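Below: one structure, written as structure tokens.
Now for chain A:
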Amino acid sequence: MSAPDTQPVGGAVLEVRDLSIRFGGLQALQHVNLEVNEFEIVGLIGPNGAGKTTAFNCITGFYTPNTGSVSYRGRDVTKAPPHVKAAMGFGRTFQNVGMVKSATALENLKTAQHAKAGYDVMSGLLGLPRSWRAERALTAKAEAILDLLGLASIRDKRVGGQSYGTLKLLELGCALATDPDILLLDEPTSGMGPDESDELGERLLVLRKEFGLTMLVIEHHVPLVLRVCDHVYVLNFGRLLAEGKPSVIQTHPEVVAAYLGGEAPDALEATQETEEDAALDAQLEAQVHAAGAPEPDALAAQPEREPVAGAPRTRRKPTAAAGESATRTRRTMRKDTP
Partner candidate 1 sequence: MTPLALAPDTTYLAFEFSSRITTPVISGAINGAVYGLLGLGLVLLYKSNRIFNFAQGEFASVAAFTTYAGTAGFGLPKMPYVFAAILGVSAAVVVALLTERLVVQPLFNQPKVTLVVATAGTALLLIALEGFVFGAEGVGLDPVIAGDALTSGGLRVTNQGVFVVVVLAVLAALTALFFSRTKTGTAILAVSMEPTATSLVGIPVKRISALTWGLAGLLGGVAGILFAGNGGLLGPGALTAFALIPAFTAAVFGGITSLPGAFLGGVLIGIIQTLGARNIPESVVPDANQVVIFFVLLLTLLIRPAGLLGKET
Partner candidate 2 sequence: MTLTASRPVSPPADDAHSSGGREFGPIRWLPRVLVIALLAFWVLVVIPRSETYAPFAADAVIFAIVGLSLNIIVGYTGQLSLGHQGFFGAGAFAAAYAITVQSLPFWSTFVVAAGVGALFAALLGVAALRITGLYLALITLVFGVTLQRSLFEVPEFTNGGAGQPAERPEWLFADGRFYLFCLAFLIGVVYIDYRLTQTKSGRALLALKENERVAEAFGVNVTSFKLLAFVLSGAIAGIAGALYAYRIGNVTGDDFNFTLALTFVLMVVVGGLGNRLGVILGATLFAVLDGYLLEEVGFLHSFTEQIFRTPNLAQYDAQFLGALGLLLTIVLNPGGIAQQIQPFTRWLSGKPFSLHGDSESGPAAVEGSHVRA
């Protein structure tokens, strides 16, 4: 259980301090602070044009902020370019699906493993044995992810022709294939119906458990935010409007005003945990338990912002394996670590 790479549970994975960026005359972000702790799922919400995606782009290195800093596990990474951050463990998705459209699903998942491919360009070009071995491992991991997401049927299909919901899911798979430590998801449920969105929420919880992920999620679908997020930040006009537990944010007057222009607080859809949800949880726990995981505490958000109890205690060491495919995933995913 206590591998050498064990991190103090609850340490800040991502810390954004005083982030500001300006495009011409537009102040897109102003003094934004946010923090994502180990194994947390943190929501980033706000009306359209509030600067959520801009914040993502600053965090992942696509934009360089004018002031402020981005730290990853205590290291200042404000100026690191996107591909360096991807290699560090930042996995991200895009608002409008970021994938290579003319390539197949399998090829996309292999492309996403670029930084951890396990061989250099030269040995690839010359066809040295190590590149062949590494390629087989990449394919195996890609296939495992396809199985995990139930997308095996589109393995060799061109990504371009798939439905939006499938694309969003596959894109999540690509982000997973980058072997992330922290996942940044930009509207993962856009283009999905309510059922699909709920399913995705469950998936995120399972993924966190299995792969020890930390997540920052931009999301509009309120039930999902309430269901999966441990902590929520609200952006409005480039400023941080509020932060807190989802249930608190839900009734925060300023947040409601920002969304609805000063309507009644209860206008924000309040979704309490239903019986059905509880049953789902139980089912999930049972699976986890059956697979020999340590007894997790309840998945529900903790009263204070403390370590997420349900999460594994070692980084990147899936402790819970739910079902056969997940076990297989874990096995193949471990292969790439030399």
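As a working rule, contacts are C-beta pairs under 8 Å (C-beta built on N, C-alpha and C of every residue); 3 or more make two chains touch, one makes a residue touch a chain; residues count from 1.
Basis for inclusion: all candidates are chains of the complex that A comes from, given by their letters.
The structure displayed is predicted, hence computed values, not measured ones.
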item: Options 1 or 2 - which one, within this complex, touches chain A; value: 2
item: Chain A to candidate 2 touching residues, read off their complex; value: 60-62, 81-83, 86-87, 92, 94, 98-104, 107, 110-117, 119, 121, 124-127, 131, 135, 138, 143, 147-150, 152-158, 174, 178, 195, 198-199, 202-203, 206, 210, 280, 283-284, 287, 322-326, 328
